[in-house]
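Omission of a single protein chain aside, the complex is shown with its protein chains in their original locations.
Order of writing sets the chain letters: A and B. Residues in each chain are counted from 1.
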Amino acid sequence: MWRYTAKRLLQGVITVWFIATATFIAMHNVPGDPLTSDKAVSDDIRANLEAKYGLDKPVTQQYFIYMGNLLRGDFGISFTQKNREVNDIIREHFPVSATLGILAIVFAGLGGVLWGALTALYRNRLPDIIIMFLVILGISVPSFVFAALGQLTLVNFNDLFGRSLLPVAGWGTVWHMLVPSLVLGLGTMAYLTRLMRSSMLEIISSDYVRTAKAKGLPPTRIFSRHQLRNAILPVVTVLGPSIAAITTGGFVVELVFAIPGLGRYFVQAVQQLDYTVIMGTTVFYGAFLVLMVIIVDLLYGLIDPRVRLD
Amino acid sequence: MTEDSQALKYQPSPGAFQPLMGEQRSQVLTRPSLSYWQDAWIRLKANRRALVSLYIVIGLVAFTVVGPMIWRVDPAAQDLDQVSTPPGASRAATLVGPYELWDGSSTAPDQDGLHLAEPATTEAVRLLWDPLPGAAAYRVYRNIFPVAPGDALGLPLAETLTADDTRFEDRLDLQPRTYYYTVVALDEQGNELPARETLDVPVTRVVTIEEAVSRGLVEPGSNPAVGDQVKLMLHPLGTDYLGRDMLARLMEGARVSLFIGIAAPALFVLFGVIYGSAAGFVGGRGDQALMRVADFVIALPFLLFMILFKIAFGIGPGESGILPMVVAMVLLLWPATARLVRGQILQVREEGYVDAARLLGARTNYLILRHMIPNTMGVILVTLTFAVPNAIFIEAFLSFIGMGVAPPTPSWGSMCNEGIKTMLTYPHELILPAALISITVLAFNLLGDGLRDALDAKMRSQE
Partner (left out) sequence: MPVTDAPHQQDDFTRSAGRQLALFGVLAIVGVAVLMAGLAWASGLTGSAAGNSAAVDPATGTVSLVLNEEPPQLNSTLATDQVSLMILGHVMEGLLRYDENNNLVAGVAEDWQVTETEATFRLRDDARWSDGEPVTAHDFVFAWQTALDPANASQYAFILFAIDNAEEINSGDLPLSALGAEAVDDRTLKVRLARPVAYFDKLVAFATYYPVREDFYNAMDGRYGADADTLLYNGPFTISRWVHGAHLRMERNESYWNPDRVHVDVLDFPYITQDPNAQLNLFKDGRIAYTVLTEENLTEALVQGWDMHRFMDGSVFYIEFNHREGRLTRNWHLRKAIALALDPSELVYRVIKLPGYLPGESLFPIWLDGVEKPFRQEYPPPTAPMNPQKAREHLEQAKRELGLQEIPPLVLLSGDNPISNKQAEYYQEQLSRVLGLELRIDKQIFKQRLAKMTAGEFDMVLAGWGPDFDDPLTFGDLFASWNLNNRGRYDNPELDRWVAVAQSSTDPRTRMDAFGEIQRILFEDVVILPNYERGQVVLCVGPAPQGSGAPRSGPGSGFHQRAHRRRTRLIDRICGATRQNGCCRG
């Protein structure tokens, strides 16, 4: 177990190095540079700026400086927010994205399991048909449409009640989190519902459930102990990859709902060609995802005895 | 050889190897022999949802390929007389002469108060009014609803500079409907005074003769005259923000979206198959090394890198940006397929029937053709089907955050992006492309489900 963990962590470090290098190469091939500005400046000033940000050095040297700083956990200073360090930006904005992401995952996971179990129970009856129709919508409608519609619904909802029950945009209280995280988790929830339903149906017809019924176990016990519990396993396995999808998929929701998350910062940094922020964010997200995958893999080993770590 | 073994030696009788006479056969094939694919096809046909999806997919391809041959309207042609028209709007228009600058003269009989200098058309609404008491200047408003006292006056069109300036020409986005104009007196500081006048103006749609001829709205050879009625161009699904035909643009957009949606998955699946099977065949150290590379690529945060690559490749002048997007997708998405195929190859390689075939003297070529390919083909096909909606979503998403295809190339995603801005006023500009995205994604998903069941590839929990 410990050996395995150590090995995985080592691999993770190499992966992060790979991500950092790939980001560096991609960024340095972008035409234009972050120092161009709407007011033209003279060559002297430009040289000063380049020296200040170390852009005057050869690319290989820049690479080693960048890697050296990275080792010390220093992502550098933002080009557009001239007095802010990228570390500060990540520290301030990542928790927001993470909060949104965690809630979305929880919504998606719980919702998927509950709706999926419900549809399986009421197979081919009204609840099943209604929910599966919604699931189809959830899978096939792009997230930005949901986000825009979600906000519109909020406004009309508040309008209906004549006062502001839920905030339309922004960040700050528990209420601000509700709708954006629901919207963010919607696609995954639909997918998980479908997965849960088919997994439930498979188990309902399995031998051990029949045996349990034959034994005369109480229905509640059969349902929760035998059906639900076993049907959840495949859902748990895909939660891992979903984390990655949801954390980065937060861009749209953050843009539409004016949430100060890291995703929105990334999109802005890309528009501004803010090298350091782009590289810092990418490497940070990469490292975060690598870590998540390792943790999820280790957890599988604990949850599912059939999986053996080696 | 020992004595014992000799004693146990089987001594067949000469008759033991006589062939049985034809009277009894051990096995009778009562049903026609089905190949793997025939079998899969039958199972797919039994799945009604998958079959409907298949027809939808075929329909979409027809919409993309055959559609533009039937509906021959240039998707780039701008009809500024019909901007953002919903489907089924009236197309009647009257012919007029060329637009001439207004010198403030009036063709209407002398009137008091706020009045029209000449009949109002979509070309221009020309307003004249008598000086209002105490006015140092005027502000002109326009509304699409009648203005009751105390209501907001509507769109502030302009302010005049002086008090003698008692005329205004409105040319701003005039539609054939009734407008309610209000002229408000302003004091020296530009504050509004109570003195104001309102006027209802029914506007008729006009089009200049020159325009009508160049767009082919009148019969060639006929002699169009001012006042003739014509019908503007037909747009069955309405138009977008530049008056471009929605139907033609949806077809053009389908070409882009479906191209990205199919070409990118096809390429990365192909690459993944080659890579994965190479790793699977090579095995050992080589396999380890190859798969490590795949692990690295899989660890890249996908969307972030997608955006990075997009800007790193850049879109040159006049380019649509489709190619960079496809390349970026291929670069980032192949490892999943490679892993899958490698696993499949490794598994098939160890199967008893492969060993059996090999023992029976099958050559490598035969093994690959007969066992490896058919047994991985199912997985590959299903992966491909599920990759298509994914790629279409990615394209739409990138277009939505402004990192997608470059204008004027339409794609469903970029059309949605435009449509979301006008969502409240012209919902058709969002609903149509969004619905197409949804239908396509759904069709490919259901088809994928059907294929998966039909091919019985054990990949329930894969997406």
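In this text, a contact is a pair of C-beta atoms (placed from the backbone, for glycine too) under 8 Å apart; a residue touches a chain by one contact, two chains touch by 3 or more.
Source: prediction; values computed, not measured.
Novice: Which listed residue (A:14, A:102, A:236 or A:298) would be found touching the missing chain in the intact complex?
Specialist: Within the whole complex, the residue contacting the unshown chain is A:102.
Novice: Using the touch definition up top, pick the residue from B:119, B:154, B:224 or B:343 that touches the left-out chain.
Specialist: B:154
Novice: Touch as defined at the start, partner being the missing chain; which of A:14, A:136 or A:168 qualifies?
Specialist: Answer from the full complex: A:168 touches the omitted chain.
Novice: For the chain that got dropped from the picture, name the residues of subunit A it touches.
Specialist: Spelled out for subunit A, the touching residues are 30-34, 36-42, 44-46, 48-49, 52, 80-84, 89, 92-93, 95-96, 99, 102-103, 106-107, 110, 114, 117-118, 121-122, 148, 151-152, 154-155, 158-159, 164, 167-178, 201, 204-205, 210, 213, 219-220, 222-224, 227, 255-258, 260, 264-265, 268, 270-273.
Novice: Determine and list the subunit B residues touching the chain excluded from the picture.
Specialist: Touching the chain left out of view, subunit B contributes residues 76-78, 80, 83, 101, 143-145, 151-152, 154-158, 161, 171-173, 189, 241-242, 311, 314-318, 402, 406-408, 420-426.
Note that in this section only the chains that are shown with their structure count from here on.
Novice: Which subunit A residues qualify as touching subunit B in the complex?
Specialist: Counting only subunit A, the residues touching subunit B are 11, 14-15, 18-19, 22-23, 26-27, 29-31, 136-137, 139-145, 148, 152, 191, 195, 198-199, 234, 237-238, 244, 248-249, 251-252, 255, 266-267, 270-271, 273, 278, 281-282, 285-286, 289-290, 293.
Novice: Which residues of subunit B touch subunit A once you look at their complex with the stated criterion?
Specialist: Residues 295-296, 299-305, 307-309, 311-312, 314, 389, 393, 396-397, 400-403, 413, 416-417, 420, 423-424, 430, 434, 437-439, 441-442, 445, 460-461, 463.
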